[in-house]
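One structure, pasted below without further comment.
Complex shown without one protein chain; remaining protein chains in place.
Labels A, B and C are assigned to the chains in the order they are written; within every chain, residues are numbered from 1.
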Amino acid sequence: MSIPLSTSGPKMQDYASPVPCTWCDGCGDYGIWGATQRALVGLGLHPWQVLMCYDVGCHGNGADKMSGYRFHGLHGRVIPLSAGAALANPRVPVIAFGGDGASFSEGVGHLVHAVRSNYQMTFVLHNNANYGLTTGQASALTAQGQKMNSSPNGIPEETLNSMDFVFSLQPTFVARAFSGNIPQLTEILKVAIKHRGFAFVDVLQACPTYNKFATHEMLLERCYDANKEGHDPADLAKARALATDTSARIATGILYQNEERPAFHERLVARQGMTTVPVDEVGIVDMSEYMKELV
Amino acid sequence: MSIPLSTSGPKMQDYASPVPCTWCDGCGDYGIWGATQRALVGLGLHPWQVLMCYDVGCHGNGADKMSGYRFHGLHGRVIPLSAGAALANPRVPVIAFGGDGASFSEGVGHLVHAVRSNYQMTFVLHNNANYGLTTGQASALTAQGQKMNSSPNGIPEETLNSMDFVFSLQPTFVARAFSGNIPQLTEILKVAIKHRGFAFVDVLQACPTYNKFATHEMLLERCYDANKEGHDPADLAKARALATDTSARIATGILYQNEERPAFHERLVARQGMTTVPVDEVGIVDMSEYMKELV
Amino acid sequence: MHRLSLKIVGAQGQGVNSVGEMCAKGLKRTGYCIFGYREYMSLIKGGHSSYQLDVSHEMIRSSARLVDIVVTFNHHGLEKNLRDLKPGGIMLHQTPRWKFKKSEDLAFIAEQKIQVIELPTEEILKKLKAKAILGNVLITAVVWALLGRKKEELEELVREQFGHKKDLLAMNLTCIAEGFATREVLAPTVTLSLPEPNPQWKDHLLLTGSQAMGLGIIHAGCRCFFGYPMTPASPLLTVIADLQNQSKMLVKQAEDEITAAQMMVGAMHMGTRACTATSGGGFDLMTETLSLSGITETPAVFILAQRPGPGTGLPTWTAQGDLHLAIGSGHGEYPRLVMAVSDSQDCFDLMPEAFNRAEEYQISVMVLTDKQIAEALFSQQPYDQEKAEVRRGKLVTNVEGLKALKSADRYAPEVSDGVSKRWLPGTDAATFCGQGDEHTSDGTSTEDGQVALAQMEKRMRKMEALRGVLPEPELFVVESGKSVVSRDEPRKVGSDDASVDVLVVGWGSTKGPVLDVLESYKLEAISHKQSIGYLHYTYLWPLRTERFVALAAKAKKIILIEGNLTGQLGAILKQETGITIEHKILKGDGRPFFFEELSSLIQKQL
Partner (left out) sequence: MHRLSLKIVGAQGQGVNSVGEMCAKGLKRTGYCIFGYREYMSLIKGGHSSYQLDVSHEMIRSSARLVDIVVTFNHHGLEKNLRDLKPGGIMLHQTPRWKFKKSEDLAFIAEQKIQVIELPTEEILKKLKAKAILGNVLITAVVWALLGRKKEELEELVREQFGHKKDLLAMNLTCIAEGFATREVLAPTVTLSLPEPNPQWKDHLLLTGSQAMGLGIIHAGCRCFFGYPMTPASPLLTVIADLQNQSKMLVKQAEDEITAAQMMVGAMHMGTRACTATSGGGFDLMTETLSLSGITETPAVFILAQRPGPGTGLPTWTAQGDLHLAIGSGHGEYPRLVMAVSDSQDCFDLMPEAFNRAEEYQISVMVLTDKQIAEALFSQQPYDQEKAEVRRGKLVTNVEGLKALKSADRYAPEVSDGVSKRWLPGTDAATFCGQGDEHTSDGTSTEDGQVALAQMEKRMRKMEALRGVLPEPELFVVESGKSVVSRDEPRKVGSDDASVDVLVVGWGSTKGPVLDVLESYKLEAISHKQSIGYLHYTYLWPLRTERFVALAAKAKKIILIEGNLTGQLGAILKQETGITIEHKILKGDGRPFFFEELSSLIQKQL
C-alpha cells in the first residue's frame, strides 16, 4: 500500500488525547496503544490521515484515548466494519483492533473471510486469551484447566490453535508480537500498515487481572524475535511451523509476508483502471444507456 | 457412542416418505439421501430413534423426503441447533446436514466451535461448492475463475481450503466421500454416527445445474478410497496431508478418527456420574439448600 | 378497462420464463401495457411455476385471478391450472394424447366452455430438426397467432436477439412460421381478443422491480453494494452484480448479512454511498448494526425485501409482514426512517431519496419492498432523470469548513433538529470518534447521566424534524365517471382534500391492485355512488397522520388493506392517532391481491 507522505511530519503529541486511560495497572493494552501511536508517527501519518476501528472490549476502551479518526463499533464486528471503510477509500489506512473473544468467537467468521478476501487493512489482535471487559470469561484461546468466570471447572472445549487456523486461510501477512515489547511491536505495525492486503498482527497481551496463565513475566521469558534469529518472512512453511508451535519458545516478529497477491479491491475486474475511489464518486449517474437495454 | 439396538431391525421402507424428491436430475443430494437411509437401517436404527437436522438449501429440501424425527431450521444454523439437541439427549443420535454455503460462510463460526467442542453428533456437509438453492452464487469453496450468479467476473476472494481449515481445529473425525459412491458413503456414515464426538463428513456433491467445475464425472475420475489403499485413520499427519492436497487425486474414506478424546458432554465436570440425560430431568427442584446459603 | 390475461405454466426450468418474457416484450413493443407476475417454488428445477401477463392498452398494475389462456408445458398444468381459466378460456397444452379423466374437470370444461388445444410441439420440432429449446419460440408464435398479432412483430424480436447467429435465426424464423401455420390448422377460429394497441407503451421500459431498484441505486450515486443472497432480495444483488462492469460499482457478496450490514456502515462512515439488501431473516441479523448506526449517527440504507415468515416461511412468495420489524427491531431507542416502494416508479425514485434522507439526518433508512414488486414485470415510462438530486445534509467537505471544525462538533447536542456536522476520515480536520458507546460531543465514552440524556434527546429530535418534512400519504380519488385522480401535485395536507365517503388505506405493493380496482369502478357500478379515496402510505415511520385524521373524520367508512394477518399499518395508525379501523382486508397466503378478488372484497365493504 502506498501511503501519501505529508510534508510536515506528525509528532507523538498530535496523537495525545485529553482522556486518561482506564486499563488496569500492568495491562498490555497500554503497550499496544503506545506502539500504535509510535508506528503512525513513524510512518509520517497525521491523525486525520488514518481511520482506527475498535471492537468492544477492554482494548476497545482505547477508542477515545488517542487522536485520529476512530470508530468504536460492536462486539465481534470490527473486521467487516473496517473492511467496508477500507473498500470505500483504500487511500486511508484502516487499522482494526479486536480482542480474542471478538475475533475467535462472536466474529470468527469475519476473520476467516477477511483473510481469504485480503482486504487492504491491518488487524491488531489484542490477545489476552480471555474476555476481559465482561470480567474474565474464557475465550477460545484460553488455556486448558484454567478456572474462569462462568467456567468454574475450566473449559470443556479444546483451546483453539489460532495460528494454525489463520495459516489454513492462506494469509498474506502474519506477525506475532508481545505487548511488553513496544519497540518491536512498533516496527511490526509500521510494516503491517503498509502491507498490500490484510495484515494479521497477533499481539500476546498481558492481562494481570484475569489471565494467570500467560502472564507478562511468562511471555517476557518465552518470546523471542524470530526475524533477528534469521527467519525469512517469505518462507511460508517455516513461518507456519514457527507460528504454530509455541511449546518451547514463542516466535515473534513478521512471520510471513507476501505482497504478490493483490488486495481485494485490486482484484475487482469491474474497477480495473479506475483512478477514483468510491468516496470520490458520489453523484447522480446518468441512466440513459441502462434504460436503452430495457425498452 | 453406544447406540441401543432394537430387537426388530428397521427396513428401508420404514424411512420412506410419501413426498417425492425435488432435486434436479443428476443432483448428488439423491446419493446422500439414499446413503443416509441405508446407514441408519444398517445400524439398526428405527426412524423414531434418530434426529436429523437440516440446514436451508437444496440439501435442506430433503427434510421432508424421508421418515425419522427431523428438524429443518435456519440457513447456517444447523450445527448449533443439532448440538443443543444432542446435549439435551445424547442417547439419540443426531445427524446434521448442511451446505457449503451454510457451513463456510453464514455459519462458519459454528463449525469452528463444534469441532473444538467435540459435540456428540454427525455433520454431513453437502459440498456442491456453491449456493444451490439461491440459484448458484459462489460459496467460499467455489473454484477460482468460475463465473457464478452475482459473480459475473468470478470470485475476487481466495477459495478456502476447507480440509486444512478443519484440521487446524483438532477434529476427532474427518471423512470425505463422494455423492456418486453410495456404498462407501453408507459405510462412512455408519462409522460417523457411532463416533464418540463430532464427526465431520465432507461429501463432494455433484450439482449439475450450477457447478460446472467439480462435476460428477470429474469427481468420479479423481476420487479414490484411501482406506482401501491402506490409509490408517489413526495417522493424523498423513490424514491431514491426504485431506488437504487434492491436486492430483482426491482421497476419500475415513481419513481421521480419534475416540480417545471424550465428547463434550462427557467432559463436563458437573455432570460426571449422572445416569440421566437432561430430557429426563425436567421437574421442580427443591431449593432449600440453595436458599440456606443466602440467609 | 379491457384486460387480457395470459398464463404460462410448467416445471421450473422448462421455459416458462422465456415464453413469458418473449410475449411480454413483443406485446409491449406492439403498444400494450404489461403487468407480469411470477409464481415459483423454493426449489431449483421441476417445481410448478407460472408466468402471468396481464395486458391492456391502458395502464394496468395487477394480475387477474382468472385468465384468458393457460399455456402449459406439462400435464400438471392441465389439471392444476384448469380452474384458472375464465369461461370460454383457452387451455393450450403440449401433452400428446392428453384426455381429461376426472368428471369434475370434464364438467368444468363443458360448463365453462373451455377450449382445449393440443400443440404437438415435440412432433413439430422433430420434423423441423430443431432443438427442444426452440419449442419456446414455437409456442410463442402460436400464442401470437391466437392474439391476432402480426408474424413480423415476432420476427423482429428474434432477429434482434439472434441476428448475429445466422443459423439460429433461420431456425427461429422457421419455428415462427410453423407456429402460425399450426394455429391455422389446429384452431383457426379460436382467438384472444386484444383491444387496439396504444403507441404510448412502445417506448416504455419493461423491467422487474428489482431491475428498477438496481437502476435507482446506481442513479442515486451509490458506489458500494454489499449483499448476501436471500430471496426475494437476491434478484437485486444479481442485477447490481451484472451491471457492475458498466456501473463500476464495488460489489461484494459478503459472508453473511451481518458482514454486509457492517461493511455498508463502514463504507458510509468513510463517506461513500453504500447499501445492502436482504429479506426478513437476514434483516434480523442486521438489526444490531441498525441499532449501532443509530448511536454512531452513521447514514445507512437497508433494503428489506419481504416474504412470508416466520422462519423460512414461504421463501418465493410475497407478504407485507415486516413493517413492525422495520419499526421495532434493533435494541434501544433511536430515530429511523421506514419507507416502502409500491411499483417500478417508486423503486427508482425513492432510492435517491433514501440516500438523501440517510445522509441529511444521519440515520438508517429502511426501504421495504416485497417478492411481488421484486419479481413483477412493470411497464415503466422511461425515468425522468432530472428529478433526483444528491443532498448530503451537514456533511462538511470544503477546506474552510473543515479547518473550522472542532472534534466536539461531531455530536454537538445543541442542534434543534438533532443533526450535527459530519465529516470524513482522510479529510484534514479535527478528528473524532464515531462512537457506539454513549458519548460526549466528540465521541468520548461517557457514563454521565445528563450527558447521556442530552445525546439521547438530540438523536430522538431527528424523528420530529423528519416527521415535519416527510410527505403526507398520497390520496387517489375515484370521481364519478373518472379514473383515479391523484390529489398530490404538489403533495399537500388536509383542508383542500375532497372529503371521501370511503377511505381505503394501504401501503406497498397493494397499491397496484387497489388502483386498478378503484379505476375499474369509476363509481358507475357502485351502489350509492359514494366517493372513494385511496390513501397510500409511502413513508411509514415516522408516521404523518394529519391527512389521515382529517379524512378519517369525514369518511363514513375506513377500510384497511394489507398483505399481512394483523394489520400492521392499522396498528401504528391507531397507536399514533387512537383511530380504530374497523374494516380490514388482510391476506396471509403469500399471494398478492388479485384484481377480481380485491374488487369483490372491497365491494363487499361498500
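Note that in this section a contact is a pair of C-beta atoms (placed from the backbone, for glycine too) under 8 Å apart; a residue touches a chain by one contact, two chains touch by 3 or more.
Being a predicted model, the structure only gives us computed values, none of them experimental.
For the chain omitted from this view, which of the shown chains does it touch?
Every shown chain touched by the left-out chain: A, B, C.
Any idea which of C:324, C:394 or C:557 touches the chain not displayed?
C:324
Identify the residue among B:56, B:102 or B:201 that touches the chain left out of the display.
In the full complex, the listed residue that touches the missing chain is B:56.
Touch as defined at the start, partner being the missing chain; which of B:9, B:145 or B:278 qualifies?
Looking across B:9, B:145 or B:278, the contact with the absent chain belongs to B:278.
Looking at C:333, C:389 or C:546, which makes contact with the chain not pictured?
C:333
Just checking the interface: what residues of chain C touch the absent partner chain?
41-42, 47, 258, 279-281, 283-285, 287-288, 290-292, 294-296, 308-317, 319, 321-322, 324-325, 327-334, 436-438, 445, 447, 449-450, 452-453, 456-457, 460, 564-566, 571-572, 574-575, 578-580, 588-591
Considering the whole complex rather than only what is displayed, give the residues of chain A touching the chain that is not shown.
Contact residues on chain A toward the absent chain are 22-25, 56, 58, 61, 72, 74-76, 105-106, 108, 131-135, 137-138, 140, 149-153, 209.
Spell out, residue by residue, where the missing chain touches chain B.
19, 46-51, 53, 56, 61, 63-64, 67-74, 77, 80-89, 91-92, 109-110, 112-113, 265, 268-271, 274, 277-279, 281-291, 294-295
Convention: only the chains that are shown with their structure count from here on.
Just give me the whole-number Å value for how far the CA centre of chain A lies from that of chain B.
Chain centres of chain A and chain B, defined by C-alpha means, are spaced 33 Å apart.
Chain A to chain C: how many Å between their CA centres?
For chain A versus chain C, the centre distance works out to 42 Å.
Taking each residue of chain C in turn, which ones touch at least two of the other chains?
Within chain C, residues 244-245, 251, 255-256 contact more than one other chain.
By the touch rule stated above, which residues of chain A touch at least two different other chains?
Residue numbers touching two or more other chains: 109, 112-113, 268-270.
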